[in-house]
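What you see is the complex with one protein chain gone and the rest in place.
A and B label the chains in the order they appear, each numbered from 1.
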Amino acid sequence: MNQRSRALLAAVLLPVISVIAGFVVAGLAVALSGSDPWQSFYALFQGAFINPRALPETLIATTPYIFLGLGVALGFRAGLFNIGAEGQFYIGALFGVFIGYNLHGLPAIVHILLALLAGILGGFLWAAVPGILKARFGAHEVITTIMLNYVAFALVNFLINNGPMVDKASSAPRTPYIDPAAQLPILASGTRLHAGLLLALLAIPVIWFLLDRTTIGFRIRTVGFSPTAARAAGISVAWTLLATMGISGGLAGIAGADEVLGVSHYMPPSFSTGYGFDAIAVALLARSNPWAILPAAFLFGALSSGSRFMQFQTQVSADVISVVQATVIMFIAAPVLFQWIFRLRRAPAPAIKIASETEGAAL
Amino acid sequence: MRKILIPLAVVGALVLASCGGSSGPAASSCSKTFKVGFVTDIGKLGDKGFNDAGWKGVQDAQADSSLCVQGKFLESKQPTDYTPNIQQFVDQKYDMVVAAGFLLGDDTLKAAKANPSVKFSIVDSADFADPVAPTNFTGLLFKQDQGAFLVGALAALLSKTNHVGGVYGLDVPAVVQFRKGYENGAKYINPSIKVDGVFHPAAANAFADPDWGKARAQDELSGGADVIFAAGGATGNGALLAAKEANKPCIGVDVDQYLTYPDVDPCLVTSALKNISVAVKSIIASAAKGQWPSGGVQTFDIKNGGVGLAPYHDWDSKVSADIKTKLQDIMTKLKDGSLSTGAEGLTKYS
Partner (left out) sequence: MDLVIEWGQVHALLGENGAGKTTLMNVVYGLVRADNGEIIYDGSPATIHGPTDAIRLGIGMVHQHFMLIPPLTVAENIILGHETVGPVSTVDVAKARKQVSALATRYQLEVDPAARVANLSVGMQQRVEILKTLYRGARLLIMDEPTAVLTPQEAQGLFEILRGLAKEGKAIIFITHKLGEVIDIADRITVMRHGKVVATTTPGESSPADLARLMVGRPVMLQVNKQPARPGKAVMQLQHLVVEDERRQTAVNGVDLEVRSGEIVGIAGVEGNGQNELVEALVGLRQPRAGTILLNGRDVTRTSARTFISLGVGHIPADRHRMGIVLEHSIADNLVLATYDRPPFASGIVRQLGAVLSYAKKLVKAFDIRAKSPAQPVASLSGGNQQKVVAARELGRNPKVLIASQPTRGLDVGSIEFIHKQIVTQRDAGLGVLLVSSELDEVLSLADRVAVMYRGQIVGVLEGKDAERERIGLMMAGAA
């Protein structure tokens, strides 16, 4: 097998096989729980693409995956494992909803922009904390971002659950509704599909350009490949890590704000149950390539929205979908398994490198 | 073979997780089925609370062949699922949607306004922004304070130390009414009685924190309280366990916990019932029979059996006839309205 076809195999075939393997395993699970896998997956397909409102709902679910997947992927490119996307998503939503319901009388475009910028700022600040801890003290971002997730959940709980941001007029614990001017416009009437999708689609080339065509992106990739060589070339590794973490958090933050402005229009304490974690799988599936985020996010969006109709038809627990996702992650995260199965001698370039230390060959 | 070991482990875990409720078709003698969709909150099925009780109501309605009901559920993974889950049933031409709990209040009301031909009902919420509810909307409310008042009185009658305790979930209105009702009931028997009580401080696991519940109950017991009332899902269960271990009487909530939580049977005197499944079945029956109530709210109280006391079971012989008479008397007065709990419709604890 030559270099090119092997690279192609690694980039396209492996993710596809991972997804198929995920479905096979999930199909087994469905069968064991007493339903027909074919019927279930057909329902999944209908629920994701065919039924009334199915495609718009899939696209709605795709939107946060795009933002978050881009954010996590960007971190990967710098060698950072940002597990804090979920927390940054929460804080972004918190900042966004705060601007959303506190300001009134602004033109829609101004209000929306302000709220989205607030979301970016929230995610940025929340990610900057582990960024600084990493850059300044070398604290591992996996630990700090995980911990900050819990801080974010607790903070949101405190603020929205009978705290200062609760809607006193409602019996449910949630913030007030955002001003109508802050709501993202609906793209297709009769659906919930909102303009956030366009922003997410715009973010893909922007992040691609940032990574591939700017000096910042070059710094990020260089640090990701080899922090030691980057340092020797006069690149500030600390600054680069901090900036990457910030941008990654900003993307998670805009995802949160976008969800508030486009979908819920208010924020409850348990706002998301795992978008930020799923996004790690999205980034892995896309091998941290910004363009590949789109199909990966679309897949996860389809799984998420299609699972509704699948449950409706089969009355099987929605956790089956989680198994598909988990299996995909597992098969992606274990490339060694695939090399073994397909007798690939050479490892494809790893998607993540936490500490890239290539020793000189001693011969 | 090694390569399939891991996936199989996942499958095994899943099968355990996915065994849940399923629904059979409605009785075949029906000319037309009445289709009911049930949407959970983010607690999902298996919570032994709101969601399970509500779904049981749907299943009970389905089991009643005269109603010709066919029910299906959708679980919500996150709050942004509420609207599309409701919409899913609407799109599939369902006749009625039942929402489990006040967290779905806004989304249910909105859907009701947008789809006047579909009936909507929601447990524990009657939160309509306009003064008048849409005609296709009925909130199911419970006078949980009445049941709590009764068990409060019972606790005071059982206490030898003149000191009783309570452990609660989140301070949402229903739980606030439980607490206040319990406290007022105890004081109705003995104005000088000391009543402890504590709400769980966090939202995420307020009803799912048995360790916390147990520790608080132990605090109260060591402070001198000798009866524990627990109203907070799994959190409350922890408190019941503490009472059982301390060999002190305890009182459950919502359902007859003698049946649902056998671990604490030795200490469980009774439970302050809140018959969500009865209420859900009742509203489905009304809808299926074309007897949809007007006014947007149905209240379930001690008079219509929506709230009350569970059987004493093992404690039947230990609760004196005198106590039983006194409770019967309170029940009568609550029913005819000559006695008020002082906690009716309360939304904030003070």
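Quick notes on this one:
In this text, a contact is a pair of C-beta atoms (placed from the backbone, for glycine too) under 8 Å apart; a residue touches a chain by one contact, two chains touch by 3 or more.
Keep in mind the model is a prediction, meaning the values are calculated, not measured.
Within the full complex, the chain left out of the display contacts the shown chains A.
Touching the missing chain, out of A:Thr222, A:Thr244 or A:Gln313, is residue A:Thr222.
Only one of the listed residues, A:Ser171, A:Thr191, A:Ser236 or A:Gln315, touches the absent chain: A:Ser236. Think of the hidden chain as still there; on subunit A it touches residues 3, 213-216, 218, 221-222, 225-226, 228-236, 349, 357-363.
Convention: only the chains that are shown with their structure count from here on.
Computed from the mean C-alpha positions, the centre of subunit A lies at a distance of 36 Å from the centre of subunit B. Contacts from subunit A toward subunit B in the complex involve residues 21, 25, 28-29, 32-34, 51-53, 57, 153-154, 157, 160-162, 170-174, 192, 259, 263-264, 266, 268-274, 305, 308-309, 311-312, 315-320, 323, 326-327, 330, 337, 340-341. Put simply, subunit B touches subunit A in their complex at residues 3, 6-8, 10-11, 14-15, 17-23, 42, 44-45, 72-75, 77-81, 83-85, 87-89, 91-92, 102-103, 105-106, 125, 127, 170-173, 202-204, 347.
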